[in-house]
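My questions will all concern the structure given below.
The complex appears here minus one protein chain, its other protein chains still in place.
== chain A ==
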Amino acid sequence: MTVAAGIGYALLALGPSLSLFVSVISHKPFLVLTVLSSTLLWLMSLIALSAIWRAFLPIRSSSSSWLPFSILIFTSVVFQEGLRILFWRVYKKLEDILDAFADRVSKPRLFLTDKMQIALAGGLGHGVAHAVFFCLSLLTPAFGSATFYVEKCSQMPFFLVSALIALVFVTIHTFSMVIAFNGYAERNKVDQLIVPVVHLIAGMLTLVNLAPEGCIFGIPLLYLMAIFTLVYCGKMVWKRLTERESRPRFVANLS
């Protein structure tokens, strides 16, 4: 394939997040900084994980190797979910500082939508980091005049498969951060739990790709997970926003 194909794969994986970035994030410098720092955090988590797993690599990719891979995915997901809690703690401190600063310059405190945007930016950073390191950085050969097929998935070029999967994970990472932050803020156990569960299920679903031609079933299942995350996040945000809108009106009526 050629340059067109390479750009196509890159946009397939990162196009939605690019438009999200341009439309929501890029106007607000603070959100850009949030994206950058969350990307850095994810990169560091990946480096730490690879440092742990370096000794056991490479894992032979025979069909019986699902066990080591599942352990790998399990540890990675657990590690990253732990990191999410850390990220929340840091964010909580930052929010206090920001509110104090807003008071000082007599600007309004952070709105609910602001908080959600920060969460979105944090999630986007995670997602973009995922897509960049698992998909985009492998795309270099796709710009050349050849393509590459994996044995296990002979229907599609490897780059297409990885771009498709990366899109799923970008979506999941981005919106599950919103869900998780809301869950932490509201102390909603369901929201808190659903995020690692979705992440783990999505990670485990990629094990289907180990089976011959497994990607034909694996990728639709992954997309189901992504759609589920999207819908759940949308519902939750809608609920929060509508109840938030009605509450001030109520207060206004009282006073």
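Criterion: a contact is a pair of C-beta atoms (placed from the backbone, for glycine too) under 8 Å apart; a residue touches a chain by one contact, two chains touch by 3 or more; residues count from 1.
Please note the rule applied: contacts and distances are computed from a predicted model.
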{"item": "Listed names \"Dolichol phosphate-mannose biosynthesis regulatory protein\", \"Presenilin\", \"Tetratricopeptide repeat protein 8\" or \"Trafficking protein particle complex subunit\", with the criterion being the UniProt name of the chain not displayed", "value": "\"Presenilin\""}
{"item": "Residue touching the undisplayed chain, where the options are A:7, A:22, A:47 or A:67", "value": "A:47"}
{"item": "Touch criterion as defined above, residue of A:165, A:194 or A:226 at the omitted chain", "value": "A:165"}
{"item": "Which of A:5, A:194, A:210 or A:226 contacts the chain that the document leaves out", "value": "A:210"}
{"item": "Sites on chain A contacted by the missing partner chain, in the whole complex", "value": "27-33, 36-37, 39-40, 43, 46-47, 49-51, 53-54, 57-59, 61, 69, 72-73, 76-77, 80, 97-98, 100-102, 104-105, 107-108, 110-111, 114, 117-118, 130, 132-140, 150, 152-153, 158, 161-162, 165-166, 169, 199, 202-203, 206-207, 209-210, 215, 218"}
